[in-house]
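The complex appears here without one of its protein chains, the remainder shown in place.
As written, the chain order gives the labels A and B, with residue 1 at the start of each chain.
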Amino acid sequence: MVSAIVMLTTALATGWIVWLSRDPEARVASARAVGAAAWVVIALWLWLVVYYAPIEQVQGIVQKIFYVHIPAIIPMYLGFVLTAVGGIGYLRTRDDRWDQLAIAGAEVGVIFCSLMLVVGPIWAKPVWGHWWVWDLRLTSTLVLWFIYVAYLFLRGLAFGSDAAKTFTSVYGIVGTAAIPFVYFAVDLAQGSTMHPSNPAREGLPPAMGQTVGAGMVAFVLVFAWLVARRMEVAALEAREASALRGAA
Amino acid sequence: MSGPGASAARTEPQASGGGWRAARHRTSGPMSRWGAPGPVVAITVLNKDLLLDFRTRDRLGHMAVFALLVVALLSIVLPSSPTERLSWSPALLWVVLLFTSLLGLARSFQSETEGGAIALLVQAPVDRGWVFLGKAGASALALIGVELWTAVLFTVFLDVDWSAAWPQALGAGLLGALGLAALGTLLSAMSVAVRFREFLLPVLLFPLVLPVLVFASRITAEALAGREAPGQLWAAFVLYDWVFALIGYFVFDYVLED
Partner (left out) sequence: MDEPYNPYLIAAYVITAVVLVTYALRLRAARAALQRRAQGRS
């Protein structure tokens, strides 16, 4: 039930983002609604975290970092998906709006990816005693982060050249295509994992499941809102750039 | 240096000549919608690159010396009891190859940019995907050459015994070269036009190419330990090479336009 809500929210948010990418400046007004919804879910989620979620036996209260760590996963992946989709769209149509979708996806995606890499160790230190371990989850997330960062470097260094959008589109595609291989490779290289095994497969106690579900919905909404705003800024930048070119 | 530029210009125009094979095909049967059949283009480009490699010995020579240097350095520095060596040699082999490949890949489009032949490449009415395959093929062959050289170095400096391991190691070497060449050629073409490319190419390449390192060094390690690498691993490796060769093929058109 909870996972159905999460998936539905993710699908709707993605659809909204793509719809909005067709005309960011005009359609961004709808972001207000999304923002408001986000605040409501955030409030609910925080209340659940503090009052409803149980205190776990083994880890104690530190375990509640779980509710702020796991929800960042979907936005992290969604960022890659948007970047790849934007990249394919731009290559095929040469329409700048796809490129704006791609850069928004990458920027907001890297933020959530970075959060995972920061919050993860904050959780790991009290529980496992180490800040960092080279297990499957953390390692793959780190490689994903490198891919994001490489994309942003490419964009930054190529910026201004005509080729920039083409190149970043290509890199967005190959970067996202590499992800499943990266996971497989890291799994092979690292073997066992210290990470708590995937609770979705094991089955979480309902209270925990609902709380983390609320967090996931909240984060997806926040992600969507941020992407919408970022696309608006990208559209304004493009408009300014063409105005300056026209004047020059 | 007129050598590379001149030979590039001489063998470049597939559109008008492309070599005797292309000319023969054009007057005979049906072909692709472009001026010359795809595979012929690829082979022409590959030949030209290889010719360049052999004539100038730039790329291959530099890669070989670099590999020698790095292997020697690391052999001196790293702990060297036989068991320790066995544990890190396979991974080390591939790390050395990765860094050496950077040298080769950065050169991949250098002759074209220096000789101004990029414009010719862009205008030629050929399916540019095949150009990509030709270039990647040439890089892959250069890499295989370096791999063989590095394998010899490992035997000399580190007492690595390839006698039982060589079939699997060769397979890993082939697949690894193809994977590195496919992604490397694509990214190199993009970074040619960008600033700070010595920095950019590794930053772009390394995260994507991590699976190659893992797959290849794992297969090599299993081979050296006398075991068979699991079929799943080979399958994943082949899939990886296939996926990125395909992407490179389809996408290279757009890359060359810019």
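Quick notes on this structure:
Simple rule for what comes next: contacts are C-beta pairs under 8 Å (C-beta built on N, C-alpha and C of every residue); 3 or more make two chains touch, one makes a residue touch a chain.
This is a predicted model, so every value here is computed, not measured.
Although it is not drawn, the missing chain touches A when the whole complex is taken into account. When the omitted chain is restored, the residue from A:26, A:43, A:207 or A:243 that touches it is A:243. Which of A:73, A:122 or A:149 touches the hidden chain is settled by the complete complex: it is A:122.
Of the options A:20, A:78, A:164 or A:222, the residue whose C-beta touches the omitted chain is A:222. Counting over the whole complex, chain A has residues 55, 60-62, 64-65, 68-69, 72, 108, 111, 114-115, 118-119, 122-123, 125-126, 222, 226, 229-230, 232-233, 236-237, 239-240, 243 touching the chain that is not drawn.
Please note the rule applied: only the chains that are shown with their structure count from here on.
Chain geometry summary: the mean Cα position of chain A and that of chain B are 33 Å apart. Chain A meets chain B in the complex at residues 91, 143, 146-147, 149-150, 153-154, 157-158, 161-163, 166-167, 169-171, 173-175, 177-178, 181-182, 184-186, 188-189. The part of chain B that touches chain A in the complex is made up of residues 183, 186-187, 190, 193-196, 200, 203-204, 206-208, 210-211, 213-215, 218, 233, 236, 239-240, 243-244, 247, 251, 254-255, 257-258.
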